[in-house]
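Mind having a look at this structure? Questions to follow.
Excluded from the complex is one protein chain; the other protein chains are retained at their positions.
Note that the chains are named A and B in the order they appear, and that numbering of residues resets to 1 at the start of each chain.
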Amino acid sequence: MNLQLKIWRQQNAGSKGKMVDYSISGVESDMSFLEMLDVLNESLINKGEEPIAFDHDCREGICGSCSLMINGEPHGPDRLITACQLHMRKFKDGDTIVIEPFRAKAFPVIKDLIIDRTAFDRIHQAGGYISVNTSGNTVDANAIPIDKHKADEAMDAATCIGCGACVAACKNASAMLFTSAKVAQFALLPQGRVEATERVQNMVRQMDLEGFGNCTNTGACEVECPKGISLENIARMNREYLMATSKG
Amino acid sequence: MSALIKSSIARKVVMALSGLFLVLFLLLHLSINLSSVISPETFNQWSHFMGYNPLVQYLMQPILIAGVVVHFVMGIVLELQNNRARAVKYAQFKGSANASWVSRNMIITGLVVLAFLGLHFYDFWIHEMAYKYVEVNPQDPTRYYAETVEKFEPIWRTVIYVVSFALLSMHLWHGFASSFQSMGLNNKYTPNIKKFTKIYALIVPLGFVFIALYHHLNPLTH
Partner (left out) sequence: MNVLDSKIPTGPLAEKWTKHKNEIDLVNPANKRNINVIIVGTGLAGASSAATLAELGYNVKTFCYQDSPRRAHSIAAQGGINASKNYQGDGDSDYRLFYDTIKGGDYRSREANVYRLAEVSGNIIDQCVAQGVPFAREYGGLLDNRSFGGVLVSRTFYAKGQTGQQLLLGAYGAMNRQIQRGKIKSYTRHEMLDLVLIDGKARGIIARDLVSGEIERHAAHAVVLATGGYGNVFYLSTMAMGCNVTAAWRAHRRGAFFANPCFTQIHPTCIPVSGDHQSKLTLMSESLRNDGRIWVPKRLEDAQNIREGKLKPTELKEEDRDYFLERRYPAFGNLVPRDVASRAAKERCDAGFGVNKTGEAVYLDFASAIERYGKEKALTSGIKNSDKNTITRLGEEIVAAKYGNLFQMYEKIVDENPYKTPMMIYPAVHYTMGGLWVDYNLQTTIPGCYSAGEANFSDHGANRLGASALMQGLADGYFVLPYTIGDYLSDDIQTGPISTDSPEFEAVENGINERIDRLMSGSGKHPVDYYHKKLGKIMWNKCGMSRNAEDLKSAIAEITALRKDFWENVKIPGSKEGMNTELEKAGRVADFLELGELFAKDALQRNESCGGHFREEYQTPEGEALRDDENYKYVAAWEYKGEPKNAVLHKEELIYENIEVKTRSYK
């Protein structure tokens, strides 16, 4: 099939970017979206132009590198997948596809479609862990039984891949779903309860410092999350935060 | 405390609590107004009570005004912050793919309702304040019904009324249930809260619209 592409090009963080039009032919329906971009890049290189820079690594939907806004939706029109798992059979001959980077003040563009998501790392650094040293003599793994439903719920929250689609989809560029997923995972496990108060306060403080917007409960993040992380995590984080704050 | 109010979550809770307070007030307001359709006497009695009871006037009225002010000031502050959080906008953003129009446009519905409140204050509250405290007129427990019905005589005001309440309905449609999520309540009751929200968001504004239309269609006979 033949496609028209409108792609954001920006040389570096300091320069001004713009949308550039490309056309591409010979796209096959069983190509992945990124393979379609590979084909385009190959033709650009052969013409002596710089290829389009985009983040990608595992190409199987788990590393969270993909950060493409495709036709106005993070990771494109399909649900519960990342852009690398999106296949061209979702498009048809003659379509125009608009490709932009995930946009947020806290995610500045580095080049073309590549953005800086270290804000997520800093939120995580503020408390997204349980403070245990490596010793080899912690208690036996089966010493504390954990309710299967709680463990499963914690696992569902923990599947976040940190791609930033939640921020990209949110009209306010809020990072609440990302932050809450980590807070909720640990809030649900007995091991994580010990530091629950400090964790939620520190992570929320860092999240606010990074310049993300505020949550207005539109639910866009949940719909666009490639791992289907639930809004319930945000409610849980709000609850944890209020409890932590009332404790002082 | 200042740290608390600076956090995004605390601000959301303030929005939720003030919003829920206004939701409750709306119900009270509607019940009093409905009495104007059923019995002008009851309406006058209620209105007079609300206008002259010291508890209502000096405690509840300031709280209500504070609630409105907090809700809209905070709403605007948050909106400005949210705008700043995405400095460069998307060339294409398909918000409708993942969220409802009402949830994405609370600022529009909210500002329209706010503008309406301006008119409403001008029509009733400023008039009352002038009547009672500036002109220092004597108490007249029978004047309210006629004053109210008179307001709905011009078609433009009735239309503004109807449109504003349609937008209020949209505002409630998202805001009511959303406030529970903001306060951390998302559990097995959530589907019911959402259902109740929809009923409330339809019935209450419809009630106000009905009253406005009723009085417009049944003007006072001079």
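Some notes on this structure:
Note that a residue touches a chain if its C-beta (ideal position, glycine included) is under 8 Å from a C-beta of that chain, and two chains touch if they have at least 3 such contacts.
Small disclaimer: the values here were computed from a predicted structure and weren't measured.
The undisplayed chain touches these shown chains across the complete complex, A. Of the candidate positions A:W8, A:F91 or A:F120, contact with the hidden chain is made by A:F120.
Across A:L189, A:A220 or A:I234, the residue that sits in touch with the chain not pictured is A:L189.
Among A:Q85, A:N172 or A:T245, only A:Q85 touches the chain that is left out of the view.
Residue-level contact of subunit A with the missing chain is found at 11-12, 28, 30-32, 34-35, 38-39, 42, 44-46, 48-51, 53, 55-65, 78, 80-81, 85, 87, 89, 110-111, 114, 116-118, 120-121, 124-126, 128-142, 144-148, 151-152, 154-155, 158-159, 161-162, 185-186, 189, 191-192.
In this text, only the chains that are shown with their structure count from here on.
Separation between the centroids of subunit A and subunit B, computed from CA atoms only, is 37 Å. Subunit A meets subunit B in the complex at residues 6, 8, 19, 69, 71-73, 77, 98, 100, 103-106, 109, 169, 171-174, 176, 204-205, 207-208, 211-220, 223-224, 231-232, 234-242, 245. By the touch rule above, subunit B contacts subunit A in their complex via residues 4, 6-13, 78, 81-95, 97-100, 103-104, 106, 174, 178, 181-187.
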